[in-house]
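With one protein chain held back, the other chains of the complex are shown just where they sit.
What follows is chain A.
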Amino acid sequence: MGLWLTGYAVLMIKVAVILTGVLLLAAYLVLLERKLLGRFQARIGPNRAGIFGLLQPVSDGIKLLTKEDVIPQGAHRRIFLFAPAVVAATALLTFAVVPMGPDLHLGGRKIPMVVTDMNVGLLYVFAMASLSVYGVVLGGWASDSKYAMLGSIRGAAQMISYELALGLSIVPVVMLAGSLSLVDIVDAQAGRPFILVQPLAFVIFFLSAMAESKRIPFDLPEAEAELGSGYHTEYSGMRFGMFFLGEYVQMQVLGALTAVFFLGGWRGPFLPAPLWLLVKIVLVVTAMIWIRATLPRFRYDQLMGLGWKFLIPAALINIVITGFVMVGI
């Protein structure tokens, strides 16, 4: 009984630490993105709230919490209220399987630096990624707005197109690691990160993961130019904030997964393990921001074409080649 309680307490502490870290990082990723976008566009970016604008996330939070929360009259109330939570929660839940470092030995107990080491961790990640589309679709549908509806339909179509490529691009990684557990995948990269042996898989994974997280240039579900602002047109206040938060948590998820699958996870010299993971996450996020600063939004047919006609065949070919090489060796 006592052991069970300690285990529970350790788990709760881990969850608390990771949740706090992820939410804090999400808030400051917004600032990082705005600052970097500013630099890419030869301007300064937010610099008024606090020194270097460091209090910007705090003031954004206060603003979102104090804004009026409008619910359209024709909206399906319960689903409308529920949808943002789905987006934020699925993104946050993904972090449950991301290993933050090697096992910790504390008072004779082995504490793994991951909330839960599932042997089907990869499947869990994809399950969460697929679920996140529900938030988008439900939010758009429940809003009783044509723009939101169109945005959510686009979102759904886009997610389906890229889900396949995302899954297939990871297959070679699983083949090399011989496990679906994220902990094992990181362990398999002790020698060299998989990006060196699977550059094509990395590119496919990165592209389809960006499309999954609805980032520019794949931000068709929230195309503000064509659709008002897509699936969250009717949302305001903190409900919009939840969508926003979910998006930035998803950026971190993407960074963390890229790190775990291709960049060696928490592995790296000199620095402590969680810091290495953080560095890799920020690196990936910076690359995404750079892409956002450079590329314009795709046309809808281009987006679908890229997913179905290019990424999926490329991922399949990559699997076949990896198989041949592994058998050959």
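By definition in this document, contacts are C-beta pairs under 8 Å (C-beta built on N, C-alpha and C of every residue); 3 or more make two chains touch, one makes a residue touch a chain; residues count from 1.
In the analysis below, contacts and distances are computed from a predicted model.
*Asks:* Just go with whichever of "DNA double-strand break repair Rad50 ATPase", "Beta-barrel assembly-enhancing protease", "NADH-quinone oxidoreductase subunit I" or "High-affnity carbon uptake protein Hat/HatR" UniProt uses as the name of the absent chain.
*Replies:* Going by its UniProt entry, the chain not pictured is "NADH-quinone oxidoreductase subunit I".
*Asks:* Considering the complete complex, identify which of A:40, A:126 or A:308 is in touch with the unshown chain.
*Replies:* The single option touching the absent chain is A:40.
*Asks:* Of A:8, A:52, A:290 or A:324, which one is in contact with the hidden chain?
*Replies:* Of the candidates A:8, A:52, A:290 or A:324, A:290 is in touch with the missing chain.
*Asks:* Need a quick check: the contact residues on chain A for the chain that isn't drawn.
*Replies:* 36, 38-44, 47, 290, 293-295
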